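Would you mind keeping the following structure in view while I ask a few things?
For this view, one protein chain was removed and the others were kept in their places.
Each chain gets a letter, A and B, in the order it is written, and its residues are counted from 1.
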Amino acid sequence: MQVTKIYQKNISIPPKPRGFHLITQLILNALPEIESISIGVCQIFIQHTSASLTINENADSTVRVDFETFFNKTVTENDSDYLHNYEGPDDMPAHIKSSLLGCSVLVPIANGRLSLGMWQGIYLCEHRNHASSRELTITAWGG
Amino acid sequence: MQVTKIYQKNISIPPKPRGFHLITQLILNALPEIESISIGVCQIFIQHTSASLTINENADSTVRVDFETFFNKTVTENDSDYLHNYEGPDDMPAHIKSSLLGCSVLVPIANGRLSLGMWQGIYLCEHRNHASSRELTITAWGG
Partner (left out) sequence: MQVTKIYQKNISIPPKPRGFHLITQLILNALPEIESISIGVCQIFIQHTSASLTINENADSTVRVDFETFFNKTVTENDSDYLHNYEGPDDMPAHIKSSLLGCSVLVPIANGRLSLGMWQGIYLCEHRNHASSRELTITAWGG
């Protein structure tokens, strides 16, 4: 099959509270052209360094609460060894969480749908206490 | 060069013990069409939230044992702060390990081969004590 199609869309997600948020449906709504791709891949990219994207459990909201618990314990605030501390105690930990989770997810497309597992959803991970809007670039290609 | 080819294959990997397992050869066997691509990219995606994929050292099996040691120490079981605990003590840690490592790897293709470094191999990371089969989607594209 030839790779005859590539689509790209920028979207802005209004400010969300610190924590982990399911955005799978929002992605699908933003790029309905995915439905025209038989075989392909979709990348979702976040243009920030204090928020991130990951794929995880889409059903039980307590999983997302436990993600916040784990990352707060593992990437502690107010570490006196941090040099970059003038943007608040949540700033440097936000950068580190962002790189641990990553700023991009890549999902196969099959028969016009994101080929996610039954329990997989796309998370927007907001690591700042007072976030602004977050800009995402969605790119999908295939045949 | 034009991107004239895209291939996709779903494979099922029989249950593996908890730990880190090399699956590079299994991927190559599953999608021999990679050999027809001069320049391209291959994505391997796992459709689960309690197992993951990563790329690391392919020679010394003790590296894979040490991965299990590190992740067990860093993502502890039986944390009394976890809310999501009804699927067993290994469940919530499995979700977190899955996002720390990621559910997808992306490897360049050159001259019909995965362009991995000499010491790089693809790991299936099984985070559950009693796993079932794991479904992977392999997608390769290029010219």
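Here is the rule we use: contacts are C-beta pairs under 8 Å (C-beta built on N, C-alpha and C of every residue); 3 or more make two chains touch, one makes a residue touch a chain.
Remember, predicted model here, so these are calculated numbers, not experimental data.
Enquirer: Of B:35, B:60 or B:81, which residue touches the hidden chain?
Expert: Checking each option in B:35, B:60 or B:81, the one touching the absent chain turns out to be B:60.
Enquirer: Any idea which of A:13, A:27, A:92 or A:131 touches the chain not displayed?
Expert: Of these options, the touching residue for the absent chain is A:92.
Enquirer: In the full complex, which bits of chain A touch the chain not displayed? Write them out.
Expert: 3-8, 43, 45-49, 74-75, 79, 81-84, 92, 95-96, 98-100, 102-104, 106, 135, 137, 139, 141
Enquirer: Can you list where chain B touches the absent chain?
Expert: Residues 1-3, 39-41, 54-57, 60, 62-63, 65-67, 69-70, 73-74, 100-102, 105-108, 110, 115-120, 123, 141-143 of chain B touch the chain that is not shown.
In this section, only the chains that are shown with their structure count from here on.
Enquirer: Could you state the distance in Å from the CA-based centre of chain A to that of chain B?
Expert: Here chain A and chain B have centroids separated by 19 Å.
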